[in-house]
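A protein chain is absent from this complex, but the other protein chains hold their places.
Showing chain A:
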Amino acid sequence: MAKKTYDLLFKLLLIGDSGVGKTCILFRFSDDAFTSTFISTIGIDFKIKTVELRGKKIKLQIWDTAGQERFHTITTSYYRGAMGIMLVYDITNEKSFENIVKWLRNIDEHANEDVEKMILGNKCDMTDKRVVSRERGEAIAREHGIRFMETSAKSNINIDRAFCELAEAILDKTSGKEVNENLERVVVHRQGQEKAPAYSRCCS
């Protein structure tokens, strides 16, 4: 019999303030394309992309959320099924960075306890407009024991890497369980309670 298209299905979520580039990050990752026109996401969108990690085909279903304030209450209801969450801020927007704490709190309140998180400082190509230093990004990630990367959807910096690293972190937790076709019921088993504060330097 022919092999299945994928071995595992991971559901990921992109959250962060409006305009930080969540949709662009997703678009770059799924379609390897970039558009600079800003179209606010009014709702929840998703794309899929299959990656291969450690010999396993992993289908990533990535949900892109509306960042606008008025949708915050409603978007939190989408956190529940996510196995990985990307918190995105914009390195040229101080407020979006400050709000990371708020987004983290949202995750604590609404997401699965063992959800894998990663902070992304997007738009790292715009060096002349930078207001949030990489060190501050790293510091907040370290403080919360979360992975961190600076990315640029426009210049395609670290986009693939970020998703693969997040997927790999989830893979570490799955006890080799093959996942069935059912998209909603993906069980992740936590292996070790102790989690090393993993953050990594990036953005060459």
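Operating definition for what follows: contacts are C-beta pairs under 8 Å (C-beta built on N, C-alpha and C of every residue); 3 or more make two chains touch, one makes a residue touch a chain; residues count from 1.
Keep this in mind: contacts and distances are computed from a predicted model.
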| item | value |
| --- | --- |
| Undisplayed chain, where the name is taken from the UniProt record, one of "RCC1-like domain-containing protein", "Phosphoinositide 5-phosphatase", "Exosome complex component RRP46" or "Trafficking protein particle complex subunit" | "Phosphoinositide 5-phosphatase" |
| Contacting the left-out chain in the complete assembly, out of A:Ala66, A:Ile100, A:Ile119 or A:Leu166 | A:Ala66 |
| Touching residues (missing chain, whole complex) on chain A | 2, 4-5, 30-31, 42-50, 52, 57, 66, 70-71, 73-74, 77, 80, 181 |
